[in-house]
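Of the protein chains in this complex, all but one are displayed in their positions.
Chain lettering (A and B) follows the sequence in which the chains are written, and residue indices restart at 1 in each chain.
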Amino acid sequence: MFGHALETFCHGLKFLIGWLMAALAIPVGLQVLSRYIDFIPTFLWTEELSTFIFIWIVMIGSMVAVWEGTHFDVVITPDAERPFMVLLQKSVVYISISIFAFLFAWYGIEYAKVGSIQSSVMMRANLLWIYISVPIAGSFWALFSFYRLYEAVAAYRQAVSDNKGSTS
Amino acid sequence: QEVTLRGASMFDENHAFTKTMVKFAELVDEYYDGDVKFDLRLNSELGVESDYVNFLQQGVAIDYTILAPSNMAKFAPSIPLMDMPFLFRDLDHWEKVLSSTTFAPLEEELLKNADIKIIGYTGGGVRNLLSSEPVVNLDDLQGHKMRVMGAPIQAQIFAALTAAPSAIAYNEVYNAIQSGVIAGFENEAASIQNLKFYEVAPNVTLTRHTITVRPIVFSGKTYRNLPEGLQAAIQKAGMEAGAYGRELESREDGLKLQEMIDAGQIKATEFENREKLLEMVVPVQDAYAAEIGASDLLTAIRDM
């Protein structure tokens, strides 16, 4: 049930990434056009706005990638076969990610506060709107990796009980 | 207990900022009885000026540096007033303002918003126009596609001079001029020489629109944890290092410009009818000062 909710949520995030990506083309495109088409005023805020959208794409993308397990990893060691080793192999990864995630979420709140006392130079937008992406991303990495850890434990239990069933 | 203060410079040991910070360290050492060590990191090792602002605000990684005011604008929007184009009449006027306490209200705002203390003022680079093709009069300047620094006042001033200010990231400027995306920008001699901008924009128009003001800044968080004697030494040394740096940089600026002229790297021309520019910018300056609530400050500076 909870997993289903998270899945739906991530699906929403994917839509958001698509829209943000499309939106990113607007300020960059305007920046180019404004230099050549006289009736378009020169936009000094275009660079600022495109960077803002860009940061959000990266942060949301990183969240989705934690959920889907698509952050690139390097496979040097062989895949574990015994259920306990499988659990171990998976859980060290999820726990490591959640350590970083907690740091990001916890100190990200402080970081967002620093953002809230700043405003962007051209658009005079409060930078909280950008900096808040740090604790948000951190919280969701933590949530997603915990859920994956929970799934790994469940799979382990299942494997152990299957095993017992087959040997007894 | 021994204290180590860390500074950061984007430049090598020959740059006026680096020399000023070295002088600052020597002076603190002289004025303070206790043990204090300095670790000055050069060549952008720890990042660029806009990064240093965050470090100082948090009191991590570095304790002091020299910053362009525009880098602090995200904390204190009125700080860019310090080196607004055409603010100072000439070097004497500039020196008079910087050796006084005129900027005190801006210093307070910065300390309150960003917890960054200004302990002295250096600067003295004179900013001129640089372009691939000569720009010598108002006709040339009209519609001139130029890159300006990323503060609204900079864009407003050059727009008022009928130029077409454009948004280009600083690390794309070289490539943008070379390919003709923009026709020019504005900068001071030291940067033109260091980053070899003369290769792509050899025409320098002596508009002398800005005489740079570069505050020597100290992290408020670090400062409060220092012994009182050291705090006093830092204040005194900051003031004096600033005066030293101003003399050094304004002297070097002229020399560097001449060096590049002699080497045939740049061609320098006066701007015809520069007085006209001074008139054109006044309304924009007034409006900007009114917007940030610094009309009195602007009047005070003009009257000095």
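Going forward, a contact is a pair of C-beta atoms (placed from the backbone, for glycine too) under 8 Å apart; a residue touches a chain by one contact, two chains touch by 3 or more.
As a working rule, contacts and distances are computed from a predicted model.
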Chain excluded from display, named as in UniProt, from "Spore maturation protein", "TRAP transporter large permease protein", "Indolepyruvate oxidoreductase subunit beta family protein" or "Cytochrome c1": "TRAP transporter large permease protein"
Touching partners, among the displayed chains, of the absent chain: A, B
For chain B, residues in touch with the removed chain: 6, 45-47, 50-51, 54-55, 58, 60-61, 168-169, 171-172, 174-176, 178-181, 195-196, 199-200
Hidden partner chain, residues of chain A it touches: 14-15, 17-22, 24-25, 28-29, 31-32, 36, 47, 50-51, 54-55, 57-62, 64-65, 70-77, 89, 92-93, 96-97, 99-100, 103-104, 107-108, 110-111, 114, 131, 134
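By definition in this document, only the chains that are shown with their structure count from here on.
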Between chain A and chain B, centroid-to-centroid distance (C-alpha), Å: 38
Interfacial residue positions of chain A with respect to chain B in the complex: 31, 35, 42-48, 114, 117-122, 124, 127
Chain B - residues contacting chain A, complex: 54, 57-58, 70, 73-75, 77, 113-114, 145, 148, 150-152, 155, 164-167, 169, 181-182
